[in-house]
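Take a look at this one; I'll ask things after.
== chain A ==
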Amino acid sequence: MDNENLKNIITSVIPECEFSADESQFLNVIVKPEEFRKLAEFLRYDPETQMDYLFCMTAIDWTTHFFTIYHLTSSLKNFTVVIKVKITDRENPNIDTVCDIWKTAEFHEREVYDLFGIKFNNHPDLRRILLEDDWVGYPLRKDYKDEINIVEL
Partner candidate 1 sequence: MNFNIYDFTEFVNSIKLWLNSVLPPAAADIAGFVIIGICFLTFIVILGLSLVYIERKVCAFFQQRLGPMRVGFWGTAQTIADIIKLVFKEPLISKGSDKFLFNLAAFIVIIAPFMAIAAVPFAKGLHVLDFDIGLFFITAISSIGVTGILLAGWSSNNKYSLIGAMRSGAQIVSYELSVILSLLTIIVLTGSLQLSVIVESQRDGWWIFKGNIPAIIAFFIFIIASTAESNRGPFDMAEAESELTAGFHTEYSGIKFAFFFLAEYINLFIIAAVGATVFFGGWMPLHIGNFEFFNNIMDFIPPIIWFFGKIAAIIFLIMWFKWTFPRLRIDQLLTLEWKYLLPINLINLLLMALVALSGWHL
Partner candidate 2 sequence: MTEQELITNIETAPETQEYFINMGPQHPSTHGVLRLLLTLDGEIIKKVEPHLGYIHRSIEKMCEKDSYQQIVHLTDRMDYLSCHMNNEAVCLCVENGLQLEIPERVKVIRTIISELTRLSSHQLWWGVMGMDLGAITTFLYGFRDRELITDIFEETCGARLTMNYNVPGGVMFDIHPNFQKRTKDFITYFRKKLPEYDELLTGNVIFTERTKDIGYLSKEDAISYGVTGPSGRASGFACDVRKRFPYSAYDRVEFKEIIYTEGDCFARYKARIDEMWESMKIIEQLIDNIPEGEHKAKTKAVIKLPEGEYYQRVETARGELGVYIVSDNKKSPYRVKFRSPGFSNLSALDTMARGNKIADLVATMSTLDLVIPDIDR
């Protein structure tokens, strides 16, 4: 299946999604947080896609909004899709968890929560994973300031 087909399938589920420029490495889909869960479930369980392997999950802070980024592939079929969820709420960013669909997301979501402060609704155990529990702030946000620990060279 090529990217065109994949685009069609995804559009049939989520009509309002955006696709990124063609020259990027993988097919990029940008969706809203409310629709993300639906798309994830579809891609995982639909017999045509069967995206059972979430090989990378992270987030980016674009100062005005966040992207949570899911790199998905299938162990049975050879295609990859990157779902980007645009979260515009900086004060209280939240998104549905997918850790019941891909179990690896449990740790990765905790990491994203830890470093970006994005909350995952219905996550069974959302705590900081790398930093201490009483850490203040979310270090990978671009507006994070730490005068003691960050040394500017």
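As a selection rule, all candidates are chains of the complex that A comes from, given by their letters.
Note that in this section a residue touches a chain if its C-beta (ideal position, glycine included) is under 8 Å from a C-beta of that chain, and two chains touch if they have at least 3 such contacts; residues count from 1.
Only a predicted model underlies this, so the values are computations on that prediction, with no experimental measurement involved.
**Student:** Tell me which of 1 or 2 touches chain A in this complex.
**Tutor:** Here chain A touches candidate 2.
**Student:** Which chain A residues qualify as touching candidate 2 in the complex?
**Tutor:** My answer: residues 23-26, 28, 52-56, 58, 60-61, 69, 71, 75, 102-104, 106-108, 111, 115, 128-132, 139-140, 150, 152-153.
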